[in-house]
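Before I ask anything, let me first share the structure, which is written out below as structure tokens.
Note that one protein chain is taken out, while the other chains of the complex remain in position.
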């Protein structure tokens, strides 16, 4: 990238936070050391699960909304997202919780 | 060509010698030094003007039948045939008449 | 020692040779920064300058470095032999290039990105942080670094540097980048007032 | 002189070297003829033989020649230096290759195609005509030439030649080609009886 | 289907080679994901799969995958693959190429390999530019667009990749985009299962060179464009030509039975060995 | 129209280069005749015409013709011609190639030159084999036929030359045979007059290599086969597919207006010189 | 005169334009691409034509076609592309078509290290195409020389009707330097000799006093034949040995007899040098630095700007009194082979490096000062 280039992460329409908690739910993990901060997951997650973190990396801000649709998993060019199906009604984890220091959620 | 190769000059159906003398008539010249004796003219001339000569080259045997259709001129791969339109009722030349020793008619 | 070098070199060209290396990761703008520095010196300060660069495979990615040799005489070898000035914008760059800094050369590191410094004789400045503060754009860190270099070493004049920046950054981003450079200049001023851990070149 | 050569060569290998060149136009079968001659000598007469060839541009057209070196010893140089036997099937070949025939070498020309002979010390045979007479096919002229060579020079045995012809001509044309060879052999007999203009090799 | 974690563990050379060299947001990595899921879905053994690539950003893919992998020369991946396939007909061979790789310097091998209908699965990652060398125009750059070597706009027509493969004789031809990655994965699966030459055009983008030069925005913007500017074949057939202008038509274009090359050659071997006509 | 005598005198390097090197009865000479008559018919000045060829029997044609003539390397004639055309847009350039030349080694230049739609008249003399090197199979050899390198029969599909040119973007595409030489001449004339890339496939034969190997008889026999096995597009459209099998379809396949390359480039020059966007 | 801060690649492109180049065909490849990009932008401004071809083979073909049409023409590439161009380099030699081929050398073999410099294609420039042929190859050491030697390359190419190879390297190609470019009127520009006879009398491959027959452009009324086959003076294929030998002799003589005109070298302190350094390209800059470092050792430097034909006389002269000849190269020793032939193997000390890094002045200095 050259100096002055604009990094245009376009925001999608606001997430439908009012929807009921999804039946099929996902546990979302972002591997920060592979993630390059392209913003695809942030922009396209249909449930707006991610938010842009301070260093340009996505943060799993609303895991509770995740339907485990796998859009982010299939489209992350860097294999930096894992979404696991949540069994039963295990609660969603808190935003930004760190796993092992290198993984950001 | 290898020894034993068969040179298959296929004869066409017999020429229609009974047809009346054509209105449009050609004077046919074969340049022997360019002709390679492929037999295309002999085989395809619709009026069977040519006959195969003793050395494998075509001989203009029946110039009187020539309609100056130019088939032979356009198809001789060696530019060895010239057909000139005969004006009026100049008679056809005799078969095999030699012109300048290098041209066979 | 800078003086010494100058003397030694002056037997050849009458004027010294000053070697700068700017190192970082691909995308940090180090190559453009080198070009700006060199062009400022060569076209607007009237000195000679040669700029070279290295990057990763093909045109993108990986480590990237830019070198600028400045002299008033002819420049033969176009690469750094022993750097007078080394600017490192990444940990890798710092680890890798420190070894051929002159014993009394100047090392500037971007403390936003470099955690472990190879030496204590270093000017550690949170360059990227300053850039974000000044312009909101990480990518302008390279301009902050140029401002720092200008302010600390005086190997390039402020005016020349600004001209070069304006002529080389993408149209429409001139002000942004100049602002970043100025942030660097100011930080340099602050540092100089505070006193630096290594000697700076007194003349060129 | 053949003897002389043989003696000179014999200091090397004990046995002589006999050089044959068959020359004509592309399509006259000279290359196949050379191959037949060489293979007859090498595989069925138990001698050594090397056969080489030259033709026009790429694989077709133009002048074409085939050379066969026959010896009981090792054959080093695979090409004709001074031909012991030269067979010319075209005017061009005759004009071009006559010059490196040995002084007492044997020249056979196809008088059907060669009008001007480069010398009078020549065996002129209407080879193509004989071929057409014997088989109705011009292309068998090469076999007539082989028959002639066999009959006149004895450098190859009749049996070997026939075997080689049978194994190398296209399937289905064996008889035709052998017939042509025999026509050549007969013509040779006739000529030998009539007496030849040049000395023939007496031994090999 | 295996979980993503397992896929990463199973198919990626994850310990050594990551993060990958591609620019943030580049679609090439997305195609790579589709490939490993396709292979996994079909249950192939890794010891049965080879990946061959040419030179370009897309050509860098094999290094990351735990198959037999070969990064060849610019444009010639299909020819290397042809040799490997003939030596090892039992292998599933995936050939990954960029648009320049496959169709500029490699165009001849592309049309001939399709013509031979040899059992390879060729994936052309079409980003309409030479990404690796910095954004020159490629044989798929649309007319009028800018490139570093077309500073006044490109004046060349672009190749219709799928039609080309079809005319040459490929057995399977399909197109999808990195946005429609599941569809893409499906086509890759079908291509892998097809006995014969399968060509899958994976439409991607290069935001750092071509995108920047033409002011098409970030990876996110270009990804969105793929979503918005593409239609299925079915829809396309109903659209008037004006509306189809500039649209990416997705779908399967060819799926036919054509005798496959290595199988035909096997018959030659059988014939030769039983003393058949030589 | 000029008489044959005059044509020979005007267009052939008759004093030096004849008789030509082709085998007795080879169709290449017939195509050459069609070309000179086409040029003559259109009234072009010889100083306006260049002929470029590749390597092969057909590649030998330029030596006989009194134009600007260039016998280049195997497969690359179109690329040489592209350079010449850009340097000399005013020239009428005829590119003569064999099927191997144009479509085997030269296949890439073929598709790209068509894609660029640069104003050249390309004539592919298709004899379904490599004549010059002695009868190996070519990309247009039909399946199952014999060749010196296909002693057990050819197993490759053949290229549909005209369809290929069409898909790539040529402005004019037509096919005829050396039997239908007047038709062929007409297509060549149309090609020469077309502003853009014109491709004319001239179906010929090679009786001395391919013909002999496949027992197809003499030049006369193979010429007759062209007559008997070809149909016009019009007729073809009416025939059931089975009957079309193995038939040569003659006719014009494409004749369309596509912006031509040198003209488009001229606009770039004008734009650049008037200080347009670089 | 114009002061600028330019990349070597850009200077090469500007040099081409100054020399009258009006056609460029190429295919992108690191580290040569900026030459193409500069030409794409600049050529139309002067009415010239830029085209990006489908590969390097087609690129050089198009260049040759354009040259035959009368335009000065150039292509630029790097190792892999240069390998692909070899067949057409031979065609250009055979058909005597002027053109300039730039090879910005990167580390090989094969894909190697695309962004790393090298001098590994020196022997390839001489011998890369099949069959015997002479060739001219030049190698610049600075941005300014990228400009100058490109002009020279065009001049030699036009003067001798031959392809000329400009062997740059990724260092000089990507290096930026302050340069003062000469004004057009300061440059000597040579154009190919045109025939001054009527078309009927024209023989494109005639023996002439200069050994370089005039060249007519296609389109100018001289309808002649060009072929890659051995040909006679009219350009028609021949198999006659006398004609083949006449061509072969002339083609070598036109270069060999003019080595003095073609061979450009720069000699520094070579008189009475006990140690002679011979260097070229970017390595010459390290060598210059090195000889100044060890002045007192009677060290001379011969910089070769022309690599082929090899400047034999200049090397022999410079090495006259030398006990040792140091040849630093960014390859495993290529020009060193030529030097060894001339001065004897025992005298030559190679400094070689083929890992993509420049040779340093210190390494050369060590070789100069090394005691056997």
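Letters A, B, C, D, E, F and G name the chains as they come in the text, with residue numbers starting at 1 for each one.
In this text, contacts are C-beta pairs under 8 Å (C-beta built on N, C-alpha and C of every residue); 3 or more make two chains touch, one makes a residue touch a chain.
Keep in mind that this is a model prediction, so the values were computed, not measured.
Engineer: Looking at the full complex, which residue from G:32, G:52, G:129 or G:217 touches the chain that isn't shown here?
Structural biologist: Counting the whole complex, the residue in contact with the absent chain is G:129.
Engineer: Going by the contact rule already stated, which one of E:69, E:177 or E:204 would touch the omitted chain in the full complex?
Structural biologist: E:69
Engineer: Tell me which of E:23, E:36, E:57 or E:84 is the one touching the absent chain.
Structural biologist: Touching the chain that is not displayed is residue E:84.
Engineer: Tell me where the left-out chain touches subunit G, residue by residue.
Structural biologist: Interface residues of subunit G facing the absent chain: 57, 78-80, 82-84, 86-87, 90-91, 93-95, 103, 105, 107-113, 116, 118, 120-121, 123-124, 126-133, 227-230, 239, 241, 244-245, 248, 252, 331-332, 334, 337, 340-342, 344-345, 354-357.
Engineer: In the whole complex, what residues of subunit E lie against the chain that is missing from view?
Structural biologist: 13, 16-17, 46-47, 50, 52, 55, 62-63, 66-73, 76, 79-88, 90-91, 108-109, 112, 265, 268-269, 271-273, 278
Engineer: Could I get the residues of subunit D that touch the absent chain, sorted low to high?
Structural biologist: Missing-chain contacts on subunit D: residues 12, 35, 38-39, 42-43, 48-59, 75-79, 81.
Simple rule for what comes next: only the chains that are shown with their structure count from here on.
Engineer: Between subunit B and subunit F, how many steps is the shortest route if every step has to go to a touching chain?
Structural biologist: Step count on the best path from subunit B to subunit F: 1.
Engineer: Can you check which chain pair, A-E or C-G, has more C-beta pairs in contact?
Structural biologist: A-E
Engineer: Averaging over Cα atoms per chain, report the distance between subunit D and subunit F in Å.
Structural biologist: 43
Engineer: Could you state the distance in Å from the CA-based centre of subunit A to that of subunit G?
Structural biologist: About 56 Å separates the centre of subunit A from that of subunit G.
Engineer: What are the residues of subunit F that contact at least two other chains?
Structural biologist: Residues 22-23, 108, 112, 208, 265, 268, 271-272, 278 of subunit F touch two or more partner chains.
Engineer: Would you give the residues of subunit A that are in contact with at least 2 other chains, written as numbers and ranges?
Structural biologist: 1, 5
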